[in-house]
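In this view, the complex is presented without one of its protein chains, the others remaining in place.
And now, chain A:
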Amino acid sequence: MDVLFKSAAVLISIFLLLFCNAIPSVAYSSSSTMHTNNWAVLVCTSRFWFNYRHMANTLSLYRTVKRLGIPDERIILMLADDMACNARNKYPAQVFNNENHRLNLYGDNVEVDYRGYEVTVENFMRVLTGRHETAVPRSKRLLSDEGSHILLYMTGHGGDEFLKFQDSEELQSHDLADAVKQMKEKRRFKELLIMVDTCQAATLFSQLQSPGVLAIGSSMKGENSYSHHLDSDVGVSVVDRFTFYTLAYFERLNMYDNASLSSLFNSYNPNLLMSTAYYRTDLYGRQLEEVPVTNFFGSVMETIHTDSPYRAFSGKYSKIEIPLDQSDEVKQRRLKSSDVPQELTGSNITGKHVTCPVTRTWNAILGRIGMMKELDSLVNYGLILMFLIATGSSWFSS
């Protein structure tokens, strides 16, 4: 019976291979590139004063990623309205995400790249896909490459498979998936974390299909995302629940902490959130337990000590020679960073890194077939089985 099942699976997987053909080649190339830089795209899509909390959400994330080491030139910040110097703001040039007003999010060094009317779906797509007019300055472009880890954070008002931009446009889940797919094809990222804080955020990820993408949403389909609390001095709600608890998690961390993404994901309590945080991990190849949060929310780069002066080496096929006295240190570092082991062993176990599930099962089946001795007998058995099934079915249908 086992043999019969396997032979049927062979036939099914022939067909599935046709659908999943193109993806493995891309997946192989990106998984062997070294993680070299971090980028963040932080988007607040809501206009008007009563959406203060969306801007506070975005600025809180901005502060967090800056604190964890992503420099300003690698952060694209999009704010749809001006809250800090809004005439209704009692605290000019200040934005708070907590009613204790301990932390001014709008410090002296905020660089807003797109603001006001510039925050449109068109500009958002242009930033992601990198298709700008030639005159657009570098500070407004996402200049990532195939070694980039990108954090994409969006907040605003949304619904089933869409996110509103400024009350006049919508970003649909298809648009997002298309942009991400194009980014993948243009090798604009190695890994991408999409974090969305909006109502029914999970639906925004339904069309994603590019490998290397991880998605977190604040709520499932049919659920709302709620604000956390109201600041009676400012007069409006100042932060959303999902972002509030995300920040509560990050405030405990610094750049050198080794907390994993799974610990972040497990920190969300549906009772406190009043919604169910949703994670989509099926496109992401690595185990979340091994991926530190600083992979996306920070910029912790590997420092390689060399005795000799600078030697140029290509990231892809580099062999890092470890001096004897530093080997202990490097081993420790290896444990911390999940990139290095993958880098060194990447070429041997290629099958492990394929992210399309169908390809993965197909590869498993191929492996098993390769192990079997009597391939001819298997085929003959399969032939007999097919014959029996065909005759049986035609006999019944007559």
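The definition used in the following text is that a residue touches a chain if its C-beta (ideal position, glycine included) is under 8 Å from a C-beta of that chain, and two chains touch if they have at least 3 such contacts; residues count from 1.
Please note the rule applied: contacts and distances are computed from a predicted model.
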Options "GPI transamidase component Gpi16 subunit family protein", "Guanine nucleotide-binding protein subunit gamma", "Hemoglobin subunit rho" or "Histidine-containing phosphotransfer protein": UniProt name of the undisplayed chain: "GPI transamidase component Gpi16 subunit family protein"
Touching residue (missing chain; options A:168, A:224 or A:266): A:168
Option touching the unshown chain, where A:34, A:110, A:220 or A:288 are the choices: A:110
Touch with the omitted chain, as defined above, among A:42, A:68 or A:84: A:84
Residues belonging to chain A that touch the chain removed from view: 10-11, 14, 47-48, 81-82, 84-86, 91-94, 106-118, 133, 135-140, 166-169, 369, 375-376, 379, 382-383, 386-387, 390-391, 394-396, 398
